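In this view, the complex is presented without one of its protein chains, the others remaining in place.
Now for chain A:
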Amino acid sequence: MASSIENNNEKLTLKSSDGEEFLVEKHVALQSTLLQNMLDSDCSSADVIPLPKIDARTLALVLGYCKKHADASSSKQGELNSFDSEFLKDMDMGALFNLVLAANFMEIKGLLDIAAQKIADTIKDKPHQEVREIFHVENDYTPEEEAAVREENRWAFEGFP
């Protein structure tokens, strides 16, 4: 039906894992390659699209990002860049992981890029024990095994505290 007609006001409904429904303009939803493919493959926009892995809080964040990027014209790159850097600022780790998984699942490249970069920046320049503590990674190496790992690529461990 209407999904084949180009209409900017067309909307579709997304449903989060915890059952909340979000009414989204089509051009905003198209920021997600997953949704784009679903719409292209004749999935009616009248249907509710379930997103069983994404909770309402995360989905609201994702859609906020998509709306900003869908509405901005290409000449506003500077504005988008500052939006992007503000977007993840002060976000707690739990929310950041939910977001990176959602961006990965919904195939939203720009969001995936900035979320992955934020996690990478958290790892960078930190001693390994600190990285373990931040992310709650349990070191299950025996001391001998750990020493062997370090020796295997010795140059990569030079200069770490």
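Here is the rule we go by: contacts are C-beta pairs under 8 Å (C-beta built on N, C-alpha and C of every residue); 3 or more make two chains touch, one makes a residue touch a chain; residues count from 1.
The rule is simple: contacts and distances are computed from a predicted model.
**Q** Out of "F-box domain-containing protein", "Radial spoke head protein 3 homolog", "Trafficking protein particle complex subunit" or "20S proteasome subunit", which one is the UniProt protein name for the chain not included here?
**A** "F-box domain-containing protein"
**Q** If the missing chain were put back, which residues of chain A would it touch?
**A** Contact residues on chain A toward the absent chain are 93-94, 97, 100-101, 104, 112, 116-117, 119-120, 123-125, 128, 131-132, 135-141, 145-146, 149-150, 152-160.
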